[in-house]
Structures are given as C-alpha cells and as structure tokens.
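Note that one protein chain of the assembly has been removed; the remaining protein chains are unaltered in position.
Right after this comes chain A.
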C-alpha cells in the first residue's frame, strides 16, 4: 500500500509536455530513489508529489485516495515535506529561527525561546551537526545548511520526505551521516524519495528505484535488481562506454607558475606549476580552501604571492586583469556567480567576452552566430529564447563553459565541472575538457569527486587546511588522495 503515489500524471508548460504518463508509488518505510539525466523530469515529478505544482492530467493519491493540493502548505499539513536543491532558508535568520519558522513555540503571546533552543539542539545532535542554534544561516556552509533543512523536516514529523539531490553539496563524511539519517527515517516508517546523480549512494540506500528519461518512467522496481552500470545505461538509454576520455596529454611549455600564494583566511604558501596541454586536478575536502585559493589567483579575492604566466610576472588584482592575461576562472556556483538566470542565452553567452562583439554598438548578428556555434559545439539543449534560469543544470553548465571559452583563455580553472549534472552530460563535459587540453590550453580542475579527479587529471594536487599536502600522478588511488586530504594520521574516513 503506497502512502503517496502518482497515477498517469502528465504535466505541460505552455505547449510543451514535460511529463508523460508518470506512475510512481512511495511506500512507508522504504527509500525510493528517482534517477535520470538532467531534464528527464525528476524535478517536476518531485514538485507534483510535494504539492508545489498540480499535474496537468492524472492523479495524485494519498493513502489511496485522490487528492489535490492547492499549495505546498496543504501538502505539508498532510505530512509531506520537500527539501530543495536550492535551499529554502531565510538567510538572515538564525538556525533555530529557521527550523521553527511558521511553527514557533509560544508561551502565551511570547516566543518560548528556551523550548525551541532545546529542541533545535536535540535535532541537530541527531544529525551530528555541530552548528550553534543561534548562528545566522547565511554564515553556514552548504552542508550545514543542508542539515538545517533536514532538521526542519524532522521537526515537522513528515510521513513523506522528498529530497532533491541532498548529497550534491555534501562531503563524504557528511553524506554518510545523511544516509544514516535517511535509514533512521525509514526505520520510523517514513516514505523517502531521494534523487542523486551519485549512483553508488543510490545503490547503498535505495529499496525501490525509478529511472526516468525524457519525461517518462523507463524502469521501476526493486533497487536490488540493478547495479550501477545498469542504472547508468537505463538513464542514458544506450550502453555507456568509458566515462573518461583517454589521457592523451603531452605537457608542453610552462603556462602558469605560482609561488607563495596566500589568500588571507583561506590558504597559505601555495605553489605549483601548470603546463600547456595538461589537466591538473585539485582535490581536497570542502573547506580545504581550494576554491578560495584559485579565486585569489584570479583576482576575485585579495591575495598575495608570485604569479608568472607564460614566464612573465603577472599582477592580478581584478578578474578582468586575469582575463587579459588569458586566465579565466569558471565558478562552481553557476546559479549565483556564473549565470544571469533572469536573462536569455545570448546575453549570458557573450557577457564575459562582450568586447569581441563591440563595434561601438554591439553586433547582435555576430552574437547570434556565436550562440548558434555554442549550441552546436557544446550540445546545449533548450529553447533559444528561454531564460537561462529555466534550463536544466547540465545545460547551464555547458553554457557557462561556452561563455568562459568565448573569452579565449589559455589557462582555465574549472571549479566543480560536473556538480549536480547527470552522467551523460558528465561524460560530455569530460570529453570537452580533455579536448581543451589537447588544443594546448592549460587546465586546472577542482573537484570533490574522487573518481572525477582521478579519471580526468594528469597530475593531482591535494589540499588540506589551506595548504598543499601532496602531489600525485595520474595513477593516484582514491585511498592515497583521501589520506592526504584528511591528514595521514586520521584514518576515520568511512568507506
């Protein structure tokens, strides 16, 4: 008996139908994984389940009876909660205020702060989250924000918990805690819907599995019936060949030389060299200062140190100076730092290299041709006139790469190239990145995914607490990276 189910649900946006006849049933005490490529219809399916959007046709059934939620508040009242990929937290409020937002405990007309404080502590303890209840949410890391979201859902004693890629921003240790919590919820009889692009997690946690492709359910059943390889094939709809392209790189001349780079508060005495045609991987835990170091290098934060680009000493205080020297940084945060979500594809594509199109006035014809070219080269799928915010994550990421490359950088730092994108698009990204290297560009790839760092890099730097703790070759093992990233003495990393 399912607690919440969709029956023959279709959903259209304007003339375009994005979900076709979807059936999915969530059962109490089971974890149901929903997987599929970006744009396969997972998000829409989840939103319909959680009452954020009504179906265009078909039925939502709660405890076997058809229901229609006017809004998410009604769904929540029925015990259905959703945790979004983009957090739904009031950034200026504290952890405690967020958790109790809308359900404040009162003592007469006044807030019962001690009671809420105690309950918040208890919830956070359960999540093994060591954040103080009075911290302001905007000061938290992504993973702590995720924990606050989960604490919020725990407080609401949900019967159905819908989680949209909860582990995308978590470290391995945090992921382990999260999965433990999900198991505890399952034990308590909650029905959990879980999406992730990390198939190993799906294999670990899921009881039931539904695979979606192009708005349809292509496979559903017991999760045990599928291994990771079979899942990937079902998602992509074809046999997945090797995920990573061959490492063909023969490093050329030195492109970038960094010595004693210090980004105050984040990293110290960073030094390395980077050659043309080479992909240098940078591994490390979240919070190890990887992003900040390279943002400092590219003029996005205050930094000191010695930088040489193609042998010439370079002084970089602003990102545009870095770009003039042929050095570009591609942010990990495409939604708030990479792309203008409220603008179209064209404006976004040419923003970084607008000077190329500037003949006194902007040559929009040339811009349109550049967009055609980018759509073809990078396989960007989406309506030409669409707002970038409406593209799927994978297409946004491709657009971001196309946008950066339009500035014709010789050295590119790519931070988390495949965060939150599906396996098919990932493979495309890897091929693109390798192609850039073989064109003679020098590439840095910062990544939290071990397999990605290992599979893609010619050389790997590992960072810990703002310092480089080691350098490994292309044949590095996950174990070796983890040891360097955690500090050799600590071996407590869960497998």
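Brief remarks follow.
FYI, a residue touches a chain if its C-beta (ideal position, glycine included) is under 8 Å from a C-beta of that chain, and two chains touch if they have at least 3 such contacts; residues count from 1.
By definition in this document, contacts and distances are computed from a predicted model.
Here one chain is missing from view; checked against "Sulfate-transporting ATPase", "Glutamyl-tRNA(Gln) amidotransferase subunit A", "ABC transporter permease" or "DsbA family oxidoreductase", UniProt names that protein "ABC transporter permease". Across A:287, A:344, A:455 or A:470, the single residue that touches the chain missing here is A:344. Only one of A:2, A:352, A:448 or A:469 touches the chain withheld from this view, namely A:352.
Checked against the full complex, the one of A:98, A:158 or A:331 touching the unshown chain is A:331.
Where chain A meets the missing chain, the touching residues are 14-15, 300, 318-320, 322-323, 328-329, 331, 336-344, 346-347, 351-352, 354-355, 357-358, 360-362, 364, 383-387, 390, 403, 407.
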